[in-house]
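These notes are about the structure you will find just below.
Only one protein chain is missing from this complex, and each of the others stays in its spot.
In this document, chain identifiers A and B correspond to the written order of the chains, with residue numbering beginning at 1 in each.
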Amino acid sequence: MKRLLSIGFALAAALGAAEAGAQELTGTLKNIKETGTITLGHRDSSIPFSYLDDNQKPIGYAMDICYKIVDAVKKELKLDKLEVKLNPVTSSTRIPLLANGTIDLECGSTTNNAERQKQISFTNTHFLTASRYVSKKSSKLNSIDDLKGKAVVSTAGTTNIKQLTEANAARGLNVNIIPAKDHAEAFLMVETDRAVAFVMDDILLASLVAGSKTPDNYVISKDAFSKPEPYGIMLRKDDPAFKKVVDAATAALYTGGEGQKIYDKWFTQKIPPKGLNLNTPIAAELKNEFAKPSDSPDPDSYK
Amino acid sequence: MNYHWNWQIFFEPNPTGSGTYLDMLLSGLALTIKTALTAWIIALVFGSVVGVLRTLPSKVAGWIGFCYVEFFRNMPLLVQLFLWFFVLPELLPRAAGLWLKQMPNAPFWTASIGVGLFMSARVAVQLAAGIASLPRGQKQAATALGLTTAQTYRYVLLPMAYRIILPPLTSEFLNTVKNTAVAITIGLIELTGQARAMQEFSFQVFEAFTAATIMYLLVNIVVVTGMRFLERKVAIPGYIAGK
Partner (left out) sequence: MLGSFDFDVIRRSLPYLFVDGMTFTLTLTALSALGGLVFGTLIALMRLSGFKLLGRIAGLYVDFMRSLPLVLVIFWFYFLVPYIGQWLTGASRPISVGAFASSLITFIMFEAAYFSEIMRAGIQSISRGQPAAASALGLTYAQSMRYVVLPQAFRNMLPVLLTQTIVLFQDTSLVYVLSIPDFLGAASKVAQRDGRLVEMYLFAAVVYFTISCLASFGVRRLQARIAIVR
C-alpha cells in the first residue's frame, strides 16, 4: 500500500511538473507553438522598410528584421517548422489588427511613442526619423507657415497626420488636411497637384521622391513637425514572455553587427524593384542605439 | 475580451482643436447628410430625365436611357469614384484638370456627383417602372385631350408615377446615405471617416464604431418615419397605399 501511495505521489508530482512546464508558455508564444504559424503584418509602400516588390511580395529592412525574429522564436520554441503568414496592414488598421490577434508582429515604419505604448509594445528601435513635408520645388513652400490655407495630404492613422492636425489647430494654419490610405497614394496626390504637400517621416519621403518619375522636381522641407522619433516593430502589450524573446533577438542582431549589415543592404545599396539606391548611411544616433538597443519612446534618449 | 473600454472618450478633446470626439463625429454626421442630400438632388434630376427617356416611344431615346443605366449600374461605386477623382482630371486639358483638382472641397463635390450619378441609374429604373405601371388609358386620354407629350408627362404621368414609387425612392435615398461612406476612399471625412479618425487618434475602435453605428440607425429611423408620413399624405386614393 505504501509503495502504491508513493508511486501515486510520484505520478502526481510528475503530472504537476508537466503541467507547470506547459503553463510556462503564455500569450503569443503559446499561440505560435499551438498553431505552428506566426503572422507578420506588412505595408504596401513604406519604402525601404516594408513594401511590395515586382512580384507583390513584401520585402524591406523591417521585413528582414522580422524574419530574424521569426528564426529566434522558432529556436526558442524548438520548432522544426514555423509557417510565416503575411497580412497586409495600413497605418490605420495596424494597431487594431495587432490587438485583435490578426497579426503577431507589425513589420514596418511605426513610430514608437508614449501614447501608443499604452496600447501596444515596441521592440528595440530600428530607425530614427523626423516628420517633415515634401512639395514640388515649383510651389516654393519654404516653411510650415507657407502651407497656410492649402490642401495638404498625410497618411491616415500616422503620428504625422496627428502632428499636422495639432500644428494646424495650434498655429491657425487653416490647412485642408486630406487623409490618404497609404504613403504611395499620398505622394501621388502631390505628384498630380491635388495637394501641395505631403507630411510624413522624412526617410519615407526621401524614398518616395527617389522612386518617382522626376526626383529633381521635389524638395523635402527643412522645417520639421517633430524631433527625430524612433521606429519599432510592434507587438502586443502585456505579453512579457514574447517581448523578451523578440527583444533578445533584435538586441543580438543590432549589437552583433548584423543589424548594420541589413541596414546597409537597404539604405546604401541598390534595392528592388527599380534598383534605387537611397544613399543614406547609418546616422550616429542610430549607431549608438544599435550598440545599446533601446525601446524607449522618448526621442531625447537617443541623442 | 481583453479590450480596454472607455466610454468617456467622447467627451475628451480631439486633436483637431474643434472640441470633443463627439463633436468630431457629429461634424462627420453633418457632412454625411450634406453629401447625401446633394447627391440625392443630382440622382433625382438625372434619374428623372433618364427614366422618362426610357419610356418615350422614340427608340433612340430608349436606347440612350438603356445605355446610361447599364453604364452606371455595372461598375462598382468605388471604381466610379476613382474614375471621377483620379482619372478624369488627368484626361482633361492640363489647366482644366488642375482647376478641378485644386478646387476646395474636391472630395465633397466628387462624392456628391459620383454617388448622385450612381444612384440616378437606380432612380431611373424605378421611375420607368412607375410610369410603365400606370394604366395605358391615362396616356391615351391625355393624347385625346390634345396634350403634347411634354404636357402628358408633366401633368398626367409624372405626378402619378412619383407618388407610386415613393416607397422604393425612400429606400434608394437611404442607400444614398449609406453609399456616401464609400467616399472615405477619396478623402471625404464623413461619419465613417470621422469614426475611423477617432479610432486612429484615440485607439478606442469599438466606441467610435458603436457611436457611428447608432448615428446611422438614427438617420434611418428619422428618414423612414418622415417618409411614411409623406407617403400617407400624397397617397393616391384607390391604390393600396391610398386606402
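The criterion applied here is as follows: contacts are C-beta pairs under 8 Å (C-beta built on N, C-alpha and C of every residue); 3 or more make two chains touch, one makes a residue touch a chain.
This is a predicted model, so every value here is computed, not measured.
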Selected from A:Gln119, A:Ser212 or A:Ser226 as touching the chain missing from the view: A:Ser212
For subunit A, residues in touch with the removed chain: 27, 31, 35, 39, 44-45, 52, 55-56, 85, 87-90, 93, 96-97, 99-104, 181-182, 184-185, 188, 191-192, 212-213, 273
Residues of subunit B in contact with the chain not shown: 1-3, 70-71, 73-80, 82-83, 86-87, 90-92, 174, 177-182, 184-185, 192, 195-196, 205-206, 209, 212-213, 216-217, 219-220
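The definition used in the following text is that only the chains that are shown with their structure count from here on.
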Centroid spacing, where centroids are CA-atom means, of subunit A and subunit B in whole angstrom: 40
Subunit B contact footprint on subunit A (complex, rising order): 91-92, 95-96, 99, 116, 118-119, 151, 153, 156-157, 161-162, 165-166, 168-170, 176, 178-181, 192-194, 238
Residues on subunit B engaged by subunit A in the complex (per definition of touch): 2-3, 15-18, 86, 89-90, 98, 101-102, 104, 106-107, 185, 187, 189, 193, 196-197, 199-201, 203, 205
